[in-house]
Every structure is written in C-alpha cells, then in structure tokens.
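Left out: one protein chain. Kept in place: all the others.
First chain written, first letter: the chains are A and B, and each begins at residue 1.
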Amino acid sequence: MAGDIVEIVLRAVCVLAAFLVLPLLVGQTEHKVMAHMQGRLGPMEAGGFHGWAQLVADGIKFSQKEDIVPLAADKRVFRIAPALGIVSYLFALAVIPLGPHTVGADVPGSLVWVLAVGGIGTVGTLMAGWGSGNKYSLLGGLRTAAQLVSYELPLILACASFAIAAGSLSLVGIAHAWTPWWLLWQLPGALVFLVAATAELQRPPFDMPVADSELVMGPYTEYTGLRFALFLLAEYAGIVVMSLLLGVLYLGGWTGPFDHQIGWLWTLLKGAIFAVLIIWIRVAWPRLREDQLQRVAWLGLVPLALLQLAITAIGVVVTSR
Amino acid sequence: MTKFLSGLAKGMATTARTMTTHAHTQQYPHVKPELPSRSRGVIALLEENCTSCMLCARECPDWCIYIDSHKETTPPTTEGGRARQHNVLDRFAIDFSLCMYCGICIEVCPFDALFWSPEFEYSTTDIRDLLQEKETLGQWMPTVPAPEPLVPELPQTEAQQLVVDVEPEDDPAAGRTTKRGAGEVPRPGTEEQP
Partner (left out) sequence: MTTYDVLFTLAGAISTGAAVLAVSTKHLVHSALWLVVALASLSGCYLVLGAEFVALVQLLVYVGAIVVLVLFALMLTRAPIGRSRDHDTPLPQRAAALVVGAATAALLSAVLISAFGNDAITVRGGSTHVLASQIFGTWVWPFELLSALLLIALVAALALSRMPIGRRDDSEADAR
C-alpha cells in the first residue's frame, strides 16, 4: 500500500517535471528556429551559451509583475480561467506514454481522455475572454469558441481513424498495434490531425482569436504577470501534448531500433519532429481570415477525415479476414 | 488549389533556406560595427583651428552650440609696431541632447575646426551629461578618420584596361583624356599650389 502511494507520488512528480520542462524546451526551440528562419540569431545573452536561459528569465520577469484585475472584470472567473487552461494539458500529458511502461497513468481509454480534457482548456479560454470585461477579449473569446468547435470535429475523427486501425482506445495499445504501413495508410488522417491540432492550439496560421493586429491579444488582452505566463505555458504545453500524441499515433511512439533501452527517446524524438513542424508552419504561413478558417475546417478537413475513416474501415475489414 | 498548395510549399522552402544560411545579426556589444568613415557619430573639435568666429553657433538650427571668448592684445614685437588682437576661446560646448546631427556647423566652419567622427558610444544616464565641453569634444579628434580622396582612385588593373580599350590612332585627344583619367587625377588641393 505504502509502495503504491510512493509510486503514484513519484509518477505525479515526473509528469509535473515533464510538464514544466518540455514546454520550455519547445519555447526555446521556437525562439531559435524562428529567429534563424528569419535571418536572426534569437536570444543570445541570457545564461551565456546561446541564450539557453531566456525562458527562465522570462518566467522570473513575469513573476515580478503586478497582478492586475480590471475593474470591469468578473473577478472570480478572471482569476480561475488560467488555471483551467493549464490543468487540462497537465491531465492530458499524464496519460501520454513515452514507452510501453513509461506513462504517468495508464488509463484504458487514454485517447478519449486526452481529447476530453482538452475541452476543459477551451472553457478556460472562453472564461478569460468573457470575464475580462473588454470588448477585444470578448471578440477573441467568440472566435476561440467558433474555431475550437469547428476543429474539434476533424480532430476527433482523425483520432477515431487511428483508434479503429489499432482496435484500441488506449495510446499504449495503439502504439503497440502500429506498423510501418500506417505511414501511408493513415497519412490523410495525420495531416488532418496536424492541421486541426495547430488550429486547436490557436497557433499561426490559425491564430485569429489572438490576432494582435485586430484584437490586441484576444482573450488574454487583460492578463499580466503570472496569469499571462500560465496561458503562455498552456500554449506550449499544448504543442508538447499534440506533438507527442501525433508521434505516438502516427509514428508508432517508442517503436525503433533498440526500443527496449531507448524507447522513450524515440517517442520524444518523434514528438520533436512534429513540434518543429508546428513551429515551422508558424513562421512560413500567413494568418487565415475568419471565413477561410471555417472553410478549411468544414469543406477541407471534415470530408478528408471522413474519407480517412472510410479508408481505415475498409483496411481493417480487409486485413482482419 | 495547386496555386494555394505551391504557395504553402514555397513558404516552407524559403524559411528552410534562410535557416541554413548565416544570420544577418551583428552581435553589437561583443563585436564592434564596421562603420563607414563618413558616418555621423559625434562632432569633434580641433581647438587650435577655432577662431571663435561664431559661424557654427549662428548657423546651428537648434542653437546647441555655446561659444564664449574674449579678446587678448599681443604687444608689438618691434619698436613702434602695432599691437595685435586675437580671440581666445574660453568655452566651446555642444549639447548633444539638442543636436540633430545635420552637420551644418561642420560645413560652415571656415577654418576646419569641426569634424565628424564615427564614434557613437557616448550615451549617458543623465541628460545634462550630453552637454560636452571643449575638452570632451577635443578628445574625439583622434577618432576622426583621414579624409577620403574626392575622386576615388581606380584600381590599377581597371586603369590599364581603360588605356587598352581606347585606340590612340583613331582619336589622339580621347587617348590623352583617358590616360589622364587612369589614376593621374591631381589630388585635391595640389592644383592650387604654385
């Protein structure tokens, strides 16, 4: 019994550590990759070697700022909103496996779990948008809601395709069922997942809700200091979660040479590929207009995801005979 | 649709290419910039050349030059000679918090007492420290680069090329002028010499 509790605490601490470290790694990668893609160097000073401590310095800066709650805001909702945004991705990260046994919590329906807790984060953003008592925030919240409802459907359909192909709702089970054929067979699904995940994270080119040229910072306009930092952390934790998820679903997670010893490294590497891809997309492509955004979701991704679902179903029926 | 997709691919390709090439950033405090010799950093004063004629102070568009001087009388060196008067510069100051770096003072100075220097690292934490007196202004003099020749000299190979290009038999006059242009332009200032 005591051993169980120690194990649970240890796992929780590991997940929390990963939750605090991996987003910073992604953030630093974004700083550097984006800078070099734009012919710059990025942060070079903080910490000495190529500005490795830039995000730590940013965190210290954020924690020193004054915690301002606007007079017109709904104070309780305004204060709770960042917590909801961050908790959802913490819960999601807890069930993503790095190896067949290296997982925070081995839940039977972990794929549905990740998708379900993602919805809580949405509510957090909506609460931030409404509770700020600011018209830009409200508009940003509206756009967030419209965008997330539209892109959740193709995301879930793409995930359903992977689940059908593996015959399992557990991420560990899906990664076990993975074969190299999936690279071709599930390609449309992976594309749909990547685009929908980028939209779900409100990353450019799907950053209409926080479009700074029209909405200041969307739902986060009124936030400063640690609460704003929490939203930023949630965004980068979201990239970690989505990249690892796609790495596990589409690239087979820990499958690779010597996967008994360094399986977790393969998962992280595969996740890193998609994280860099999401960053790359941000640098390379311009922002979509609101109507284009909806058009891409409903006329592009949903039919493609349905097609992928049909292909997967046919494949499963044919191969299971 | 193909246009849309090729546009997306082009964006990815361009950013990837930029990432693999060197960044354009200059690491300024660690690596000093190589400024052209004519860049306008700070105004240096060669005090010996200044006659306190006040031309610069009067032409300055925002009145940021302060000059104080007094007259001194030198007694005649020979018997029955006339005593001579000359100006002694007491104060020459430029307020760089007002200066707009137009360079008019340097243009109007008839005695070449003011020069541009590319030095630019003289920011202060107190705006009053930007009022630089003649001692400070004089310290910039060693940083003033040597003047560039008015007509840039052609490199040797290019000059030979010019001479070869022109056929002297066709037009002797053209040949002469070309030879003259090929590196034998009199340096500025040498023409007036007797």
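Quick note on the criterion: a residue touches a chain if its C-beta (ideal position, glycine included) is under 8 Å from a C-beta of that chain, and two chains touch if they have at least 3 such contacts.
Small disclaimer: the values here were computed from a predicted structure and weren't measured.
Considering the whole complex, the hidden chain is in touch with A.
Note that of A:26, A:44, A:73 or A:297, the residue touching the chain absent from this view is A:73. Checked against the full complex, the candidates A:127, A:172, A:268 or A:293 give a single residue touching the omitted chain, namely A:127. The residue from A:117, A:174, A:211 or A:268 that touches the chain not shown here is A:117.
The set of chain A residues touching the chain not shown comprises 72-74, 77, 107-109, 112-113, 115-120, 122-123, 126-127, 129-131, 133, 138, 141-142, 145-146, 148-149, 152, 156, 169.
Note that only the chains that are shown with their structure count from here on.
Interface residues of chain B facing chain A in the complex, by the touch rule stated above, are 8, 11-12, 14-16, 18-19, 21, 23-25, 27. The residues of chain A lying in touch with chain B in their complex are 33, 35-41, 44, 280-281, 283-285.
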